[in-house]
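Complex shown without one protein chain; remaining protein chains in place.
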Amino acid sequence: MIWDLDFALLLFMIICAIAAITVRDLLHAAVILAAYSLIMTVLWSEMNAVDVAFTEAVVGAGVTTVLFIAAIARTERSSSD
Amino acid sequence: MIEHLPVLLVTVPIVAALLILLLGWHDSRFCYPLTLATILFQFAGGIALLIEVMREGTIHYYLGGWAPPLGIEFVIDTFNGYILPIVLLLALATAVYARRSVEKEIKPEKIVSFYVLFQLLVTGLVGMTITGDIFNLYVFLEISSIAAYTLIASSRKPRAYVAALNYLVLGSIAGGFVLLGIGNLYVATGTLNMADLARLLPASYGLATVHTAFLLLVIGFSIKVALFPLHLWLPDAYTEAPSAVTVLISTVMAKVSVYAMFRVIFSVFTTAYFVETVPVTELILFIAAVAIVAGAVLAIAQEDLKRMLAYSSVSQVGYIVFALGVANQIALEGGLLHILGHAVMKGCLFMVAGVIIYRLGTSSFSDLKGVAATMPVTCAAFALAGASMIGVPPTIGFASKYYLVLGALEAGHWVYAAVLLAGSLLAVGYIWRFIEVAYFSASSHHEGGDHHPAPGVREAPLSMLVPMVILSILCLVLGIFVDPLMKIVAPAVSLLLGGA
Amino acid sequence: MRENVVIRTISRISVPFIQVFALYVIVHGAVGAGGGFQGGVAFAASFILMFIAFGLSGVEKRLGKKWLMVYSIIGIAIYAGIGFLCLAAGGNYLEYGAIESAVGVAHLHGYLIDAVEMGIGITVMAVMVSIISDVMDRDGESP
Partner (left out) sequence: MEAVLEAFLSHYNYGMAIILMMIGLYALIAKQNLVKKLIGLNIFQTAIFLFYISFADVEGGIAPIYLPEGMEAIYVNPLPHVLILTAIVVGVSVTAVGLSLIVRIYEEYGVIDEAGLLKMVKRR
């Protein structure tokens, strides 16, 4: 485990998380959430949790994002807050 | 086969659920008998396990043959041996009751998935009851919760979607807290098996990790059981769900959540921890007392029968948690009796509300005037179960409250004993509202309101009437034969107080 | 959705690779990273790619919505069936050693684990695809 890399990834994650809940466009939020999941994947494989990283890559960045985008496509794209 | 019964209770219903899905596609008439048969099997299994436990002592089942620290273990002792038949009895009654109510309240294309989810919900709850592994408890909790969200949303009313989403958000927060608490326990001890946890925890009672875990678990389960300030999801969810689902989640699911709370607090943390190390009993007592009074007052203020019963559930959960706060033998006996009693009587009351919605299409008090004239048996069942809710002597409700008050007095909580009695008085207030409307108000049918119960309003169909009447009679029978019941309850309580 | 040659060609090329990789993940689960769940989701992801590239209705016609349910049931049946076989062989639920000693074949439990993983993978794939197509399904129009 390389702690500076770890730390930088965690900082990126926090930035992504804040961005995901503040942007007004929900589609952007969903894509930022996918980026968040991908950073999480890198972090976990770096923490030796390869199984979990694998699952997170497939589920968090893949399926969840598709679900969000599909739902946003069927509802509204803009958010008031 | 009896030694494999614990795992069969969980796996057979899952296979049956898939069978229901497959056959239900072919013809949706297969669903109902299959569901009934499976739950009947589970019920018989639950009774068999209870008898086995009473005779032989605790049953352990190792999944995959791995012994506890490595593998998942199913444990049936006197406590969950007592809870399991209650869960399955109510599930059975609901399954019988569900058929007609589902035909009316759920879109035809969703009936198959309704039965599948019903089966999954019951299975999740059974799993939660019999598991001996705390993470497994979380998994089953989430399985049953997800099934419950979907079941609530299967109603025809669009407001049910909003209620289900609210429940989903709060339920997921609760699930997250429970997961965090389990993580903290694992950090402190390095095991997830409940018996091992109880053995290893005392060494680290001073650690902040353990206190955090306790707090997180208690808050998580408090949301799940809808303890007063955290009950916000409950009224909408219970009111908007289809009647059969309301019966199931208000009785069985609420009770299993209470069971999980008791199990974690008593069997994992032991009485020594939460009475001496972290003295929270005063706080729990206070919250429970507030819940009893506030739930009842809110119930009186409602204009809708189903919503009133939902708030009454908030009040009654307070009674059970109250037993946890007193934490002595007598009060806990009362609390466990109340788990049974409240399941039976609230099941009956919600069934009455469901029948009224089935026949009249509404459960608002203003539309129910004089309903007793057309539905005498239903209203009689309500009166009997309502009497039990108030705590009129020969009923189960009286027995449980009697033990609770005795326990509170023994522990020297005079004020709280008075609160319990006040709760009963308030229960008179809300139960009486329906009785008054149903029996003593002139029928509004001729006054030209916007709702016209056509001449078709008559007594409920037999398949709904039978479970309802049986439950209401059970309120009385269990109350009269409370002594044999205590032979099961008393060992369960000693088990809880004795630690693991 | 507009015709998009690039997306369609790329997904036509990459879908088989994703599927082979998913199968590798499932089968290799016992000794390395991965397993039934991850492989199943990866397999489902290949179908999701097809949904996005070719639209929902075209893929569903080939896949068959009913068949998805059948697949999921087959998967669970494999899993539960092996569990019950262990019971029949005198062990506890999913105690592979029991079958191994009953049949008398060495290293059988490795294959049994693979079979169970396969069952899980099939179920996860079917359930994921049906969830996605449920959420995406909007009168034939795809996002």
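Details
Note that the chains take the letters A, B and C in the order they are written out, and that residue 1 is the start of every chain.
The criterion applied here is as follows: a contact is a pair of C-beta atoms (placed from the backbone, for glycine too) under 8 Å apart; a residue touches a chain by one contact, two chains touch by 3 or more.
Being a predicted model, the structure only gives us computed values, none of them experimental.
One chain is not depicted; across the entire complex it touches A, B, C. Checked against the full complex, the one of B:Val187, B:Leu215, B:Ala422 or B:Ile470 touching the unshown chain is B:Val187.
Not every partner is drawn; the one left out touches chain B at residues 135, 138-139, 142, 146, 149-150, 153, 158-159, 161-162, 164-165, 168-169, 172-173, 175-176, 179-180, 183, 186-187, 192.
Listed here are the chain A residues that touch the chain not shown: 1, 3, 6-7, 10, 13-14, 17-18, 20-21, 26, 29-30, 33, 36-37, 40, 43-44, 47-52, 55-56, 59-60, 63-64, 67-68, 70-72, 74-76, 79-81.
Chain C residues in contact with the hidden partner, per the touch definition given at the top, are 31-33, 35, 37, 131, 134-135.
Here is the rule we use: only the chains that are shown with their structure count from here on.
The touch graph of the protein chains shown is a line.
Averaging C-alpha coordinates per chain places the centre of chain B 36 Å away from that of chain C. Taking each chain's centre as the mean of its C-alpha atoms, chain A lies 24 Å from chain C. Those residues of chain C whose C-beta lies close enough to touch chain B in the complex are 66, 69-70, 72-73, 76-77, 80, 83-84, 87, 91-98.
Residue ranges on chain B touching chain C, taken from their complex, read 4, 7, 11, 14-15, 18, 21-22, 25, 61-65. Contacts from chain C toward chain A in the complex involve residues 25, 33-35, 37-38, 41-42, 44-45, 48, 52, 128, 131-132, 135-136, 138, 143.
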